[in-house]
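What you see is the complex with one protein chain gone and the rest in place.
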Amino acid sequence: MSKNSDYQPLAHHFDNYEQQASAGKLGVWLFLATEILMFGGLFVGYVIYSVEYPDIFKAGAYFLDWKKGAINTVVLLVSSFTMAISIYYAQKNQMKKCQQALVITILCGLLFMFIKYLEYSHKMHVGILPGKFFTYTGEGFVEGLPLYFSFYYLMTGLHASHVIIGLVLIGWMLYKTFKKQIGPKHYVPLEYVGLFWHLVDLIWIYLFPLLYLVE
Amino acid sequence: MLKLFLFSGLSFGQSETTAVTDYAHQLDQLNQFLIGISVVFCLLITFGFIYFAIRYRRKSDLEEGHAKTLHNSILEFSWSFIPFVIFMVAFVWGWLLYSDLKTAPANSLEIHVYGQKWSWGFVYKNGRKTTNELYVPVGKPVKLIMTSRDVIHSFSIPSFRIKQDVVPGMYTSLWFKANQKGQFNVFCTELCGTGHSTMLAKINVMSLEVWEEWLRKDPYKGLTLSQIGEKTFQGRCTACHTITKEKKIGPGLADLFKAQRLLVSGKNVIADENYIRESILNPSAQIVSGYPDQMTPFVGILSEEELSGLIEYIKTLK
Amino acid sequence: MSQEHTIGFKGYLRILILLLVLTALTLGVSLVDFGMLNTFIAMLIATIKGMLVLLYFMHLKYDDKSYWVVFGSSVFFLILFFLLSEIDIATRVLEVNTL
Partner (left out) sequence: MATGKNYLNWQKGIASWLFTLDHKRIGILYMITVFSFFFVGGVFALLMRIELFSIGETIMNSNLYNHIMTYHGAIMVFMVIIPGIPAFLGNFVLPLQIGAKDVAFPRLNLLSWYCLIIGAGIALISLFLGGVDTGWTFYTPYSIESNTAVVPVVLGAFVMGFSSILTGLNFIVTIHKLRAPGMHFFRMPLFVWSLYSTAIIQVLATPVLAITLLLLIAERVLGVGIFDPQSGGDPVLFQHFFWFYSHPAVYIMILPAMGVVSELIAAFSRQKIFGYKAIVFASLSIAALSFFVWGHHMFVSGQSEWANIIFSGLTMLVGVPTAVKIFNWVSTLYKGSIKFDTPLLFAMGFLFLFLIGGVTGVMLATIALDVHFHDTYFVVAHFHYVMVGGSIMGIMGGFFYWFPKMFGRMYNEFLGRISFGFIFLGFNVTFFPQFILGFSGMPRRYADYIAPYESLNQVSTVGSWLITIGFIIALVTLLKGIFKGPIAGDNPWGAKTLEWQTSSPPPHENFLTTPKVTKGVYE
C-alpha cells in the first residue's frame, strides 16, 4: 500500500469496486441535483423580480464592475480545466502533474475569492450592504435598489460559500494524493470533488450574465 | 338526508350553516354532490374490503391465497377512468362557481376594507367609516376592496361561503349579494398573531332605505371629544391595551398622561399630548421599554377628530 | 466505468478555449442592444457554455445515462417551479383603490 498505483479500498457492504464507485457517483449526481434546486430557488426569485422591476435591476447592474466579473469568469473556467486534467493525470498515474493541476485549481479559487473580496469591500465601503444595512443614497440610487442588492449578496454569497467548500475539498484531495490514497486504481474521490467544482463553475456561468450584464 | 346527517347534533342559534346568498346555495349543491359521491365510494370500498376480509378469512394456518388473476383490464380501466371523470366534473363545476365569485357585477357597491392587528376597518364611498361592523343593503351586490396595514389577514364570511386573504402591499377583492336581512359573522382566517381569534366583525344586512339613512348619519354627532375617543378606543385599541394599568400586548394606558416613560433607546420622556400622538401615528419611533415593536401605525386611518378624541380619552384614564 | 473515456489534455484545452471565446462573445453581445432579445441571447450563450462543461468536464457525454436523468429532472422541476409561479404573478389582475 505504499504506491499510489495500488491503492483501492473497498467497503464491506459492496460486492466489488465497480459497484462502489458507481454508487458513489450516482450519489454525487443526486447531490448536485439538490444543489441546482437550492440555487434554483434564488434564480427563480431573481428572474421574477427582474421581470417585475426591470428598472431597479438595471440600475443595480450599473453598480457592478463587469470587468471584475469577467476576470472571475475566466479564473473559474481555467480552474475547471485544471480540475478536469488533474483527474486525467491521476488516471495516467502521473501523480506529480496531478498535484500541480490541483494546486493551480486551488490558486484560481483563491484568486476568485480575492477578487470577490475586492468587490464586496468596495461596495460595503460606500454603504451598499444587504437589506436593512443598506445606507447608500448617492449617485445612481433608485427606490427599491436594496432589493437588487439583497439578491446580489445572497446569490454571490451562497456561491462564494460553495467556492470555499470546494477549495477545502480540493485541498483534502491534494492531501490524499500525498498520502498515496489516490491513484490510477482509485481516483473516484477526485472525480466526485471535480463534479462539485464544475457545478460551482456552472452556476457562475449563469450568475455572471444575470447579475453583471442586465440591460 | 345528507344534510340531516351532516348537521345533526348542531345547536346553532344564528346558524353559520344557513346559506344567505344565491352563491352560497349553489355552493351547497356542489358540496352535496361531492359528499354524495364520496359517501357512495367510501361505502362501496369499505363494505368491499370488510366483506372480503370476512368471507375469505383464514381457515387453517397453512392456507394460502386462492386468487388466480392478477389483472383485469376492464376493471382496472374503469376504476381509473370513472374517478377521473368525477374529478373533472368537480373541477369544472368548482371553476364555474369560482368564476362567478371573481366577477363582481358592474353596478356593485364598493366598500373598502382595511385589516390590521386586530380589527377590521370599513370605509364607504361617502367617507363614512366603521370599525368591526359592516353595514350593507339587502339584495344589492357589494364589492369589497381589501388590503392590510401589517400582516396577512383573511376576510371570511361563512354564511356567504366566501373568503379572501387581505394582503399588505396589494389589493384583493370579494363580492356578494345578501338576500336576507340580519347579522352575520366575519372571521379573520389567516394567522396574524395573538389577537387572531378575536379579530371578528359583524355584517349587518339591512333594507336599502335604512341603510341609506344610516350612511348619512354622523356617528359622532352630539358626542364630546373624549366620548369619540372612547368609541374609537373600543373598536381599535382594546385588542392590545387595557384602560387599567394591566399589561396586554401593549402597556395599560391608565395614568399614562404626564408619566415618565422609559424607551428602548434608553431615553426617558414625558408622555404628553405629542408623545401620545406620535405613539399612535408612528409607534416605532418611540418604543416603550419592555415591549415589542408590534403596534400597527395608525397614520392615515384615524381622522383628526378621532385622534384628538383618543388623546383626550387617554388623559381621562386613571 | 473504470475504462475511462477522456479527451486528454488537448481535448480539455480545446474546450477551455471554446469556453473563453464564448465568454468574450457574451461580453461583446452585451454591448450591442438587441432589445427584447438581450437576456435571451445572454442565456443562450450561458446554456451553450453550461452544456460544454456538463458534457466534457463533467463527463456526461461518456458516462451512464442515469446521470442525465438525475440532472435533467432537477432542471425540469426547476423550470416547472418558475413557470407556475410566474403564471400566477403574470396573470394577477390588480385591484385598484377607487377612493
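Note that the chains take the letters A, B and C in the order they are written out, and that residue 1 is the start of every chain.
In the analysis below, a contact is a pair of C-beta atoms (placed from the backbone, for glycine too) under 8 Å apart; a residue touches a chain by one contact, two chains touch by 3 or more.
The structure presented is a predicted model; accordingly, all values stated were derived computationally and were not measured.
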Chain not shown, its touching partners among those shown: A, B, C
Which of B:Ser80, B:Asn107 or B:Asn126 contacts the chain that the document leaves out: B:Ser80
Sole contact to the chain not displayed, among B:Ser108, B:Asn132, B:Asn185 or B:Ser308: B:Asn185
Hidden-chain contact residue, picked from the options A:Pro9, A:Pro54 or A:Gly131: A:Gly131
Subunit C residues that touch the omitted chain in the full complex: 66, 73-74, 77, 80-81, 84-85, 87-93
For subunit B, the residues touching the chain missing from this view: 6-7, 9-17, 27, 30-31, 34-35, 37-38, 41-42, 45-46, 48-50, 52-53, 56-59, 61, 63-67, 69-72, 75-76, 79-80, 83-84, 87-88, 90-91, 93-95, 97-99, 101-102, 150-152, 154, 156, 158-159, 161-165, 167-170, 172, 185, 187-198, 200, 292-294
Footprint left on subunit A by the chain that the document does not show: 11-15, 19, 22-23, 26-27, 30-31, 33-42, 45, 48-49, 52-53, 56, 130-133, 144, 146-147, 150-151, 153-154, 158
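Please note the rule applied: only the chains that are shown with their structure count from here on.
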Chain centre separation in whole Å, for subunit C relative to subunit A (CA means): 15
Whole-Å gap separating subunit B and subunit C, where each centre is the average of the chain's CA atoms: 45
Subunit A, residues touching no fewer than two other chains: none
Partner subunit C, residues of subunit A touching it in the complex: 17-18, 21-22, 25-26, 29-30, 32-34, 36-37, 40-41, 43-44, 47-48, 51-52, 66, 70, 73-74, 77-78, 80-81, 83-85, 87-88, 91, 191, 194-195, 198-199, 201-202, 205-206, 208-210, 213-215
In the complex, subunit C residues that touch subunit A: 1-2, 4, 6, 8-9, 12-13, 15-16, 19-20, 23, 26-27, 30, 33, 38-39, 42-43, 45-46, 49-50, 53-54, 56-59, 63-64, 66-67, 70-71, 73-75, 77-78, 81-82, 85-86, 89-90
